[in-house]
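First the structure, then my questions, so here it is.
As you look at this complex, bear in mind that one protein chain is not there, while each of the others sits in place.
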Amino acid sequence: MSFFTRLLRSPEGMAGVIILAALVLVALMAPILFPGDPLRIAGPALLPPFSDPALPLGTDRLGRDVLAGLMHGARTSLTVGIAAALMAIVLGALVGTAAGFAGGLVDEALMRVVDAFQIVPRFLLALAIVSVVGPSLPLVIAAIALGAWADPARLTRAQVLSIRERDYVAAAEVIGMHPLEIALKQVLPNALPPVLALTSVIVAAAILTEAALSFLGLGDPNVVTWGSMIAEGRNVIRSAAFLSIAPGLALVVTVIGVYLFSEALSRAIAGGRARP
Amino acid sequence: MKRAMLLLRRRAISSIPVLLIVVVFTFLLLESASGDAVDAYLVSIGGGDAQLVQSLRQSYGLDQGMATRLWLYFSALLRLDLGWSVAFDRPVLGLILERLPNTLLLMGSATALSFCLGSLLGIFAGARPDSFRDRFLSIGSLLLYAIPGFWLGLVLVIVFAVNLRWLPTSGIETIASGKQGLARAVDIGKHLILPVSALGFIYLALFLRVMRAGMVETWRMDFVLFARSKGLSRLRIVLRHVARNALLPLVTVLGLQSAAMLGGSVVIESVFALPGFGRLAQEAVNGRDAPLPVGIIILRAVSGILVNLGVDIAYAFLHPRVGASEAGA
Partner (left out) sequence: MTDLLATIRRLSVAYGDVDVVRGLSFDIRLGERLAIIGESGSGKSTFARALAGLLPPNASLSGEMDWPGFGRPPLPGRDLGFVFQDPGSSLNPVLTIGEQIAEGARRHLGYSASEAWHRARELAGRVRLPQPETILNAFPHQLSGGQKQRVAIAAAIASRPRFLIADEVTSALDMVVQAEIVSLLRRLVAEDGLTLLFITHDIALASAFADRIVVFRNGELVEIGAAKAVVSRPADAYTAELIAGHIDFTTPRLVEDMP
């Protein structure tokens, strides 16, 4: 069964792929369908949805186009989610592998650092970093990644430690393979799958964290995000609840899509490597 | 008991370097901010002359080098002095302790809600894996997990406070109501229903999934087959054999989640305007007030370590084998 067939086999996998594909499409098409700055005034303030075909979802308190905001917000969420997760996993995998291989004092020291990053609540950490250094998109990504790298590091290290003991690594050592080569070619490819299974959780959490940060006013003010839209909508919650609800629904759908897709992806990868 | 003490000691010892790292890191982080507490203060009072700036800096010890300040901070920590908050003009420890009970109340109730309800639903789902109710609960928990906490809070406010007017929209109690004793407790309770629900329902999903996964895993074990061969009632097998074993990883998750929940409480406290510890963190960071957020993070790290220790002890009690091998190792 080919990789793609496996991916699409379950209804959840299919749903995940469709949702994610739709999101990516929206994110890519946003500047084309809604050119210009989505934060600019597009029409009269507080226009209700479905009343004006030019502004299908209405406008917010300042007269900004809601639909444009939603579409451009997809770009931010996906970018932050994927970038932060990537950073966290790469950093975690590197540290975890180093710790697992080095052993001894280096291992202990690195693990204490990992402990430190695990014990501080990741949202507080991201909050602190962003407020202190300044809200720009790359920084938000870094801040979220710093809160998330501890788990992949732990997991990678555990994997490396167990794989090191296995026979094929011993065989590689016996034939004189250089330790670095062993690390990269033998250990890492087998250590990674469970870590990659964490991806869905990390991406989903990253998207939600970014939304929470923007909600609190700590996101990049030059970019439109779903979180900031919800915060905006909060001001008129009694009269125009829709403004807060719509971006939230977008978040829910995105996270579900990400989660289903990653689950299907890891199952498809695992299926390809499974022994009969 | 001896097992537990040995475990405790080992964990406590290894926690010290962790704490050190946390302190140093947070201190360095705050150092990297452009401007310090005095600058923030000046912004809030609309500026001041150079002499004022100088004297302020001197009186708060902010004119000394970074290394000196870090050293001073450490020695103060050992005396349990968390420093002075410039923005609030009060000792940090007092400030934190004042706001702490509100957050503890919020988090404690939310944790209790999510753990109990989540485990029960998880047992319910895991009792018959792949049944209709299992699938229903799995999808439901996925949905809950995907919902941003602050958004759920807002939605709850819209539905219950704005539209139905059953519950208040914000705050921890009715301002200047003058209520005492039981009436006050009820008032606070009413104010907490929505925030606790918002915070609790999200984490409920996690406990549900972990419990359910644990149960599915345990069903495959041989001792369950043996229990079935003894013709025990299904209820007894589900509860005393399967769930009892599936409980163990849940306890670990409980420990981990309490850390995450503090982060979540920051946003919920913001949505519901609750005067809590989490919100203090946000205000503190905005005020560039170095000792305050550092103090908060340190306190959070300490409590996190304590919670983990608690989890380890609970685990040792729940699983007879745990700790025995560690003590002998």
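As written, the chains take the letters A and B, and residue 1 is the first residue of each chain.
Note that in this section a residue touches a chain if its C-beta (ideal position, glycine included) is under 8 Å from a C-beta of that chain, and two chains touch if they have at least 3 such contacts.
Just so it is clear, the structure is predicted and the values come from calculations on it, not from any experiment.
Visitor: Among the chains in view, which touch the chain not shown?
Guide: By the stated touch criterion, the chain not on view contacts B.
Visitor: Given the contact definition stated above, which residue among B:Arg99, B:His241, B:Arg279 or B:Arg300 touches the chain not shown here?
Guide: Touches the omitted chain: B:His241.
Visitor: Against the chain that's been left off, what residues of chain B make contact? List them.
Guide: 221-223, 225-233, 236, 240-241, 244-245, 248, 318-321, 324
Operating definition for what follows: only the chains that are shown with their structure count from here on.
Visitor: State, to the nearest whole Å, the distance from the C-alpha centre of chain A to the C-alpha centre of chain B.
Guide: About 22 Å, centre to centre.
Visitor: With touch defined as at the start, can you tell me which chain A residues reach chain B in the complex?
Guide: Answer in residue numbers: 112-113, 115-116, 118-125, 127-129, 131-134, 204, 208, 211-212, 215-216, 227, 230, 234, 237-238, 241, 244-245, 248, 251-253, 255-256, 259-260.
Visitor: So in the complex, the part of chain B that touches chain A is made up of which residues?
Guide: 14-15, 17-19, 21-22, 25-26, 29-30, 32-34, 142-143, 145-151, 154-155, 157-158, 162, 259-260, 262-264, 266-267, 270-271, 278, 281-282, 285-286, 288, 293, 296-297, 300-301, 304-305, 308
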